[in-house]
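In this view, the complex is presented without one of its protein chains, the others remaining in place.
Per-chain residue numbering starts at 1, and chain names A, B and C are given in the order in which the chains are listed.
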């Protein structure tokens, strides 16, 4: 069967001196890094939607990328061809995982029931490809934002019937994820938010979202799905405001609805920056709060205020993130999902290969770089030393009284930021 | 005793047709609004720091505003003259409340103990002015960010001695607040944050901050202070990242440290917008989460990425905020503190009067406007109607099964945003 | 012929005390304002693309708005029905102008030639509707950004064939604009920019853009089109960077390519704010530079970093813009084009009416407000007085010598910003 990726070569592992453009220099899945293999630390995945579905259309222009399967009159035949081509691409790329939404792999259909049938059929198709290629499912999810019925939210929709439609999709997507051996199930609340407060009841929508998540957790246990449930924060876009704004906000939501311990977060770099955070902040915060689950790896454009979902290429930028992940002991069942898309002008089939290879190389290089920093030890030592002082015991009054008696004049100490930044830069 | 505000007139209440520049048109403290007086809803306060301390200096230039008391060789004499002038200004303005930091009203001194003595002395001076004028204290707070000792934070400082200095100040500022009949005590963690993650232990700093707040709560109860404790969120500035980023983040912090019910939030308009929120979002979120305490009223400049702390002048902009406050039943012990400062070029004594009058008029007009909307009833009715549908009972599977059986195709309904926005605009 | 706007009523002019939701309170086309009619100052227009073409689709979701004509198998029949419905809507609304892109009114076709034929046919259809209704054309333009051929720009495309396609469209759209009595012709360079500097030759693309504009000017004169040519600035979106960033940038471009005097600017509120400017800044700058042509009236969302194109509803926000336009003596052949779109959830036919009425009312109220400020005179007097000092004559050395001799100590004067802001607010 012919497809657009047919002529692409498998990505080779290159010698250090090679001048080849396309190939692995840093990504060595089996290479040992601080006691694990690189593949165990990173667990990289291809995103089905960006790589095989998204068309290059933007709010001002039509599709540009070749997606012949989307034009096929028989939607299920198109879905099969897409899977064929997608796995062919992933085989050439050679990364171990992929991720998908229900609607990426199977057509919506004319009714909920037909959509469900389509997904079941395509799950078998995917299973066969997975079996054949050894490519595994990092996570599945349900698309609760593209269909017009979700324009006012899915779980937070004022209309209980829309809530029920979301229940149909999430139950099914989670069960298909389980069937395919998926290791996590993700919920991105793309339209769980509002466009105007004037027509919105925040407390009511929060209660609905809390109930929905609790139903999902309950169902997960009922069916014995052992993967991790993950919420993916984003501050806005498409809605004016999205409830799962950032890690700290999701943490508060989880506590409020007694979901802590049941649900973690999937942190996307570009969502972090849209929320006014650095990527490493969100990862560090999740680690500190005990909810670090997985990451969607990409980058935004600092001059553009929307989700540009670009492939990362600057390893040094990722070093602080890798440091936090190494310190946290890794991502467990999570991984690095390339939630990144080709620029609209990158219409050649090999562009998709270039993009993934560049992104993966940046991650692998950053991991090695961060490991060198850990092994060097000076950064960690500086931090340890900074917090060496033992807290004073006692009540506010006891501490204050002692301070007055001692006539405290604390000695200022340098934060050493530039020295530490240089230490990081130098170990590249 | 002469001072710079001496020649300012008391602000008059004007007739509707008056062409006077300076005077009250909307602010009528006794006017009834939805069952309370306007003064009870708004409880406006003058901020001691911006109005009587801040000099007009900015990162690129020296002081411009007349603050003769700051130049006096005897700092305590300066503090007395500042109080004299400040209360003279507030008398002319005629608003019922004020707010202060410990270091606004009394000099730092050469030691913790001298600072404490200064504050005690000045508390008596303030008490006399309050007695004489009837002006009350909305809230007090401690300045834990200006002194170099706090450069790496106060409660979150790696150095336990700095934590202890903060304990001295907060205990004292809270006790002075109590002594002066203050109705709230505010904690703004201006430097409780980080400049770089490379030298920061997030979990440790969170634990310190949680402990500090718990000590403060315990002390409050020990001394029998009946005011409300308030955290004031801000996302950054002066630090790169501040822990009390926004309402949702503070909520998570309060829950984590078992402080919910003990501490509420003081929401500043400009801090909300720096955090990527609308002001009304933060107020609505606090109301929904049960932590709405008070507001710092001002506005930012949408084109400038720092805390510009301007006086509000656009009543319509404030209507959504007033709607949330009316719906929430008011601010309780909180109020509207004008955490707003003169532009650096506004060096004439009357500028401070213009600024406060304009800001107060905008708030009063917005309150009346919002009350008209509530009385009109159409906005509330539209919202109620939108959420009229009863949630479906049952588990995820039960809901999903029923949806499939019914072959749901939810009817899309307009969100009516433009209609509702017009409804709001029209009632101005 | 039936259509979705059939049941909408004409918008009535209301009595002051009316409680009606939909109707004109401020917009009185014939009302005199500073020596002209309101209609002459504002010249409002409906945007064909947002109101009759755009579907509510966004980067994360499908169409929601009813656009039955887009689904018709015969594209030209659809275009005719769209025109029928569009003019029916505009009749009910009652505003005097509209604006369009070539591809809004006529289908792209399978070839350049077919697209041209379609446009010619539809121009006759539009002409008949215009004749019948008296609705006039404020401006026409060509869509040089939606078709995939323009993904790397139109006039700035590295491929000369794409430049030639743009020439086909612009020539034709300008000629059709002339034929329909359009009073301006607009060029928005939506993809005249770059996605990465790595593959971009700035100087070459600037030269191409300059040549293209010069060819357009030459053609305008050749065909005797007497309307004004307008460039519409925008900083980015869809491209990472767009060459016509803001008014000052376009000014430099016009000078560089000897186009000053031939081309003015069409300033969009939301484009101004995306560029980091206030709307009034861009209008004032264009007036100061002599290139103020027309405005696209809408507003952005200060918390969302993309072009939200919302209808304005806050009259006070628009007062500074109206002040600049009044001072500049109006917009000449320009006007106020509602380049504003319904929120995606606003799917009821009457929503489009609500949206336009609210936007128009805000503009009309702001115009009256600004006129009151001009008539009051105090704002203008304060500004005049501020610049009353006569410049010193002489060379740098002469001025400096005199200053040293005189031992200058310039007296600081208050900028009076708060007073002036209050003056503006109070005249609402």
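By our rule, a residue touches a chain if its C-beta (ideal position, glycine included) is under 8 Å from a C-beta of that chain, and two chains touch if they have at least 3 such contacts.
Keep in mind that this is a model prediction, so the values were computed, not measured.
J.: Which shown chains does the chain we cannot see touch?
T.: Across all of the complex, the chain we cannot see touches A, B, C.
J.: Touching the absent chain in the whole complex: find that residue among B:151, B:180 or B:408.
T.: Selected residue, touching the omitted chain: B:151.
J.: Which parts of chain B are in contact with the chain that was left out?
T.: Residues in contact with the chain left out: 56, 58-64, 145-148, 150-152, 190-191, 195-196, 236-238, 240-241, 274, 301, 303-307, 343-345.
J.: Residue-wise, where is chain C in contact with the chain that is not depicted?
T.: 111-113, 116, 148-149, 151-152, 158-165, 167-168, 170-172, 195-204, 206, 208, 211, 215-216, 218-219, 222, 235-236, 241, 245-246, 248-249, 251-252, 255-256, 275-278, 280-281, 284-285, 287-289, 320, 324, 379, 382-383, 386-387, 389-392, 395-397, 399-400, 402-404, 407-413, 415-417, 420-421, 424
J.: Quickly run down the residues of chain A that touch the omitted chain.
T.: Within chain A, the residues touching the omitted chain are 21, 25, 64, 273, 276-278, 302-303, 311, 313-317, 342-343, 345-348, 350-351, 354-355, 357-358, 361-362, 378, 412-419, 421-426.
Methods note: only the chains that are shown with their structure count from here on.
J.: Where the centres are mean C-alpha positions, what is the separation of chain B from chain C, in Å?
T.: 39
J.: In whole angstrom, what separates the CA-based centres of chain A and chain B?
T.: 36
J.: Which residues of chain C are in contact with two or more other chains?
T.: 64, 303, 343, 345
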